[in-house]
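Every protein chain of the complex appears in place save one, which is left out.
In this document, chain identifiers A, B and C correspond to the written order of the chains, with residue numbering beginning at 1 in each.
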Amino acid sequence: MPSPMPVTVLFFGSLSDVAGTDRLELPSPGDLHALQSGLEARFPALQQTPYRITVNLEFTHGNTGLAPGDEVALLPPYAGG
Amino acid sequence: MPSPMPVTVLFFGSLSDVAGTDRLELPSPGDLHALQSGLEARFPALQQTPYRITVNLEFTHGNTGLAPGDEVALLPPYAGG
Amino acid sequence: MNLESHLVNGPLLPLWICEQTAAWEEALARDGAAARSGACASFQGIIRADAVGEDTVEAIEYSAYAPLAERLFNEMERSVANRHNLHAVRIWHSVGLVRAGQCSMLVVVRAGHRAEAFDGLRAAVEAVKAGAPVWKRELLSGGGTRWVEGTFAQQIF
Partner (left out) sequence: MNLESHLVNGPLLPLWICEQTAAWEEALARDGAAARSGACASFQGIIRADAVGEDTVEAIEYSAYAPLAERLFNEMERSVANRHNLHAVRIWHSVGLVRAGQCSMLVVVRAGHRAEAFDGLRAAVEAVKAGAPVWKRELLSGGGTRWVEGTFAQQIF
C-alpha cells in the first residue's frame, strides 16, 4: 500500500482562529468526508461554524475523492466590501 | 414724463437663434407682458417655443412690473447633462 | 481650484476630476464628515459620438445662465443631501465646447451606507438633467449644428 499523500487545507476568516493556523498539510484520508471528520474531531468549534468548501478552487457539494496535492479550502461566510 | 429706462433681455439656447442675439437692451415697456408682446411681434417664432422667464434671477408667473436695470431672461426647455 | 463654482469652462478632464475630487474630500475630512462616510459614489456624463443621419456628433457646445445655474445647483445639492441622508453632494457641469468621449458633468456623493449613496447619486443626476438652466448644441461631422431638444420637467429636487 502506498502511504497517504498530503493534501493542503486552507482556513479562511474566523476559521483560521478555530484551527490556530491558516494552512495545514495533512496526509490525505482518501475523500473529503473523511477529511472533514478528522478536522472536526481535531477542531470541534468547526461544527459550530457554517462554511463552504472548495477543492482545487471548485465548490463541492457532498463528498468527493481527494488526490495527492489537492488544495481544500474552508470558507466561512463572506464579508467583503 | 420720464423717458423709458432700459432693461436687459437675455435669450438662451435656441431662442438666441430666434432673436439673432443672446442679449438685447430695450427701453422698458413698463411691465413684463408688454415686453413679451413687443418681443413676440419682433420675433414671431418666439410664439412657437415654450420658455420660462426670470426677472433678476427669480422665476415669474404672470405679469410683473419692470424697473430700470432689470434683467429678463427667456429660458427654453433645459438640456443639461 | 475653485470649490465654489459649479460651472467649468470646457471638458472635465481626468486630471482635473482627480484634483477637484481630492480637494473636495480634503475639505470634508477637515469637517469630520469623512469618519462617518462608508460610501462614495460618482457619476460622469460623457459625450457620445452618436449618429445623426449621415453625420456623427463630434462635440457639444454647452451654454448656461450662469448666476441662476450656480444658485440652482446649490439648491439641488442641499435638497438631495437632505432627502437622501447624504453627508455631502457636489455637482460640476461644463460650459463651452466638449468633444465626444470627454466628460461634461460630474456628480459625487458621500453617505454612511451604500444604499443612500446609490439613491442619492441617481437623484442628484436626475435633478441636474431636469432642473439646470443649461442648453446644448451638437456640432456634427458634416459641419452642421443642432440644438438638442430639452425638457421642462417638474421640479424634482
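Everything that follows uses one rule, which is that a residue touches a chain if its C-beta (ideal position, glycine included) is under 8 Å from a C-beta of that chain, and two chains touch if they have at least 3 such contacts.
Quick caveat, the model's predicted, so the values are computed rather than measured.
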Touch list for the missing chain, restricted to displayed chains, reads A, C
Which residue, A:20, A:62 or A:80, contacts the hidden chain when the whole complex is considered?
A:80
Absent chain, residues of chain A that touch it:
10, 12-14, 17, 50, 52, 54, 57, 73, 75-81
Footprint of the hidden chain on chain C, which residues?
14-15, 17-18, 21-22, 25, 29, 34-49, 100-101, 103, 112, 114, 117-118, 121-122, 125
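Throughout what follows, only the chains that are shown with their structure count from here on.
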Which two chains have the most contacts between them?
B-C
Measuring between mean CA coordinates, which chain is farthest from chain C?
A
Could you grab the centroid distance between chain A and chain B? Build each centroid from C-alpha atoms only and quote it in angstrom.
77
Rounded to a whole Å, what is the gap between the Cα centroids of chain B and chain C?
28
For chain A paired with chain C, centre-to-centre distance based on mean C-alpha positions, whole Å
50
For chain C, which residues are shared contacts with two or more other chains?
none
Considering chain A alone, which of its residues make contact with at least two other chains?
none
